[in-house]
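Accompanying notes for the structure given below.
Just one protein chain is left out here, and the rest sit where they should.
Order of writing sets the chain letters: A and B. Residues in each chain are counted from 1.
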Amino acid sequence: MIVLDPNGEKLNLMALNVGPTHPATHHCVRLLTALDGETIVAGVHEIGFMHRGFEKMAERGTWQQVIPYTDRLNYCSAMMNNIAFCRTVENMFGIEIPERNKVLRVIVNELSRINDHFICVAAAFQDLGGTTPFMYAFNPREEIMLIWEKLTGARLTNSFARIGGLYRDSYNGFEEDVLAACKSVEKALKDLHACLDRNRIFLDRTVGIGKISAERAISYGWTGPVLRATGVASDLRKDEPYYDYETYDWEVVVGTQGDANDRLQVRLAEIEESVKIVRQALKRLAPGPVDIVDPRIRVPAHQMAYQDMEGLIGRFKSVYEGIRVPQGEYYCGTECANGELGFTIIADGSGHPYRIKARSPSFAHVSAFAEMVEGLTLSDSMAILPGLNMIAGELDR
Amino acid sequence: MNNEAEKPNFITSSLDFIVNWGRTNSLWPFPYGTACCAIEFMSTEVGRYDLSRIGSEYVRFTPRQSDVLLVSGTITYKQAPILQRMYEQMAEPKWVIAMGACASSGGFYDCYCTVPGIDHIIPVDVYIGGCPSRPEAFFDAMFDLQKKIKDESYMKMRTERVKEQWELIKAKTAEAKANAAAMAKSKIADIKDFAVEKEQKLIKKAQFWKE
Partner (left out) sequence: MESVEKIVSLLEEKFGAQRESLAKWDACVVIAKENLHAAVKFLKNDAPAKMEMLLDAAGIDYLTYPNHEGPRFAVSYAFKSMSTVGARVRLKVLVSEADLKVPTLTDLYASANWLEREVFDQFGILFEGHPDLRRILNHCEFVGHPLRKDYPAQKRQWLSTSDYLVPELEKRLESKGYKVIERSEEINPVDEEFLEGSRK
């Protein structure tokens, strides 16, 4: 298309479509650009290629049946979403979960965060053409996946948390496995830093690219590591602590520039902090119950159901009718790997959720994408996108 | 002019063997990964599982250079036309694997926006269950696909593929033949006329000189 630019000069722009099948857009973002040479003059982007109706599906089942759907929001760290949802509903019930459950949730949360950040960094490297770090990052990830398999029975979408409890207690030897995983995470971090810190090509392509100011990021609703990369120390684990996060010894990682490189470096540094938390949490893991004892909220254990009439009734009722969350509405945000995952829940007092709206961090991050790429080259735009870590399931829900 | 290839004989069968051997051991996948299954595919590619062992060394992100379209993840109605276009862009021979419950049947998203199985849009060779399917299941699907490819006949497929073209050529040849025959006939008639005329002229000349 031929246009007049603001100075009155004639320009011949090319309209070029990028995605959704471009490898860096993960089949879920489409970007239409107006190119002047290789510079993007203007861009519009479109999402919705993965909209699979989380909210409509959640209205059709019972409260417990929502948990598998939350798994598939951010499938790189599935259990964090379970925990976020269960925490919201538990707050509505006003119940306090047992100590061991809290510690287990912290461990699972932080290991999931490590998993998620590794995938993000690995994909970022892959999209920039580096295959080696991709392999390095997947080694500890596989090790954590093995722990998931032993703990929950599934590799990726685990559905581990329950409202008022956990699917099951940890297995024998869980602590040793987690410690071994922590060691290999640290080793992989070393390898990754060796690939990343002084890699000329990588630095040239990411430093100073896709800068965003803290004000603009806040206005776009950014949360999590991408907001912290702009220099805002905002972390719900510190600001509105839950599961005793404030009693662990760790620090909020903050970036300086807010560019593509910072977003990845902050993630790598957060992995270190997560390893710290996991190590401390393992020391606190004392024996005790993981489920609360209330047949109206948490399904009674199998032993109860087989031996006790009350237990059987509780089990039957909570499976067939679902638990009854008190009538009302509530918004609660939890710090997930990508940022604040919030659930706006409208409950009508029955066994089915009336409406659940997920506030996904990726949605806010990707909404700024078109503005960020304007003025950069086409190849830069693909260096920015993986750093935002958009996960299709969470972006379009 | 018969199509010799339609009848199987010694040469074609061994050619089939060689071609299939080559194809089975270098299946380059095109990962059309939209959701959770794509992450499991990434796990399949690297480290512990290592997809390169069975010859799928290269993961190509372009439909032009790949053999297997690997649909891993939910396909929504918004994505459907794009998937169809991708499939059409792939060069023959091409195979499709539907990885995971979502791609095979829509999975547990029985909803206004999800396609209930990609076989509504494109043909599928192998389905894998699971949500998401494990890397082992993915390997199993690849072996199944390899078996399937081993049973295919290259020459048969080729004749089917060029059948239309072949018939077109046949028709054209016949037409050209008929044309040529007609032309030859008219030419012969012309020459005959010319010869008769010449003869008569010669006779006339001879008579003239006689006189």
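Simple rule for what comes next: contacts are C-beta pairs under 8 Å (C-beta built on N, C-alpha and C of every residue); 3 or more make two chains touch, one makes a residue touch a chain.
Just so you know, these numbers come straight off a predicted model, no measurement behind them.
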item: Among B:54, B:80 or B:162, residue touching the chain not depicted; value: B:80
item: Sole contact to the chain not displayed, among A:41, A:180, A:254 or A:378; value: A:41
item: On chain A, residues whose C-beta touches the chain left out of the figure; value: 1-6, 10-11, 13-15, 17, 30, 32-34, 41-44, 46-48, 51, 53, 55-57, 60, 91-92, 216, 218-221, 223, 232, 234, 239-240, 326-333, 340, 342, 344, 346, 348-350, 354-355, 357, 359, 363-364, 367-368, 370, 374, 396-397
item: Touching residues on chain B - with respect to the absent chain; value: 77-78, 80-82, 85, 88-89, 110-113, 116
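In the analysis below, only the chains that are shown with their structure count from here on.
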item: CA centroid of chain A to CA centroid of chain B, Å; value: 42
item: Interface residues, chain A side, partner chain B - complex; value: 20-23, 26-28, 48-53, 56-57, 68-69, 72, 75-76, 119, 122, 134-135, 138-139, 141-142, 145, 155-157, 392-393
item: Chain A-touching residues of chain B, taken from the complex the two chains share; value: 32-36, 38-40, 42-43, 46-48, 61, 73-74, 76, 78-79, 82, 86, 102, 108-114, 131-132, 134
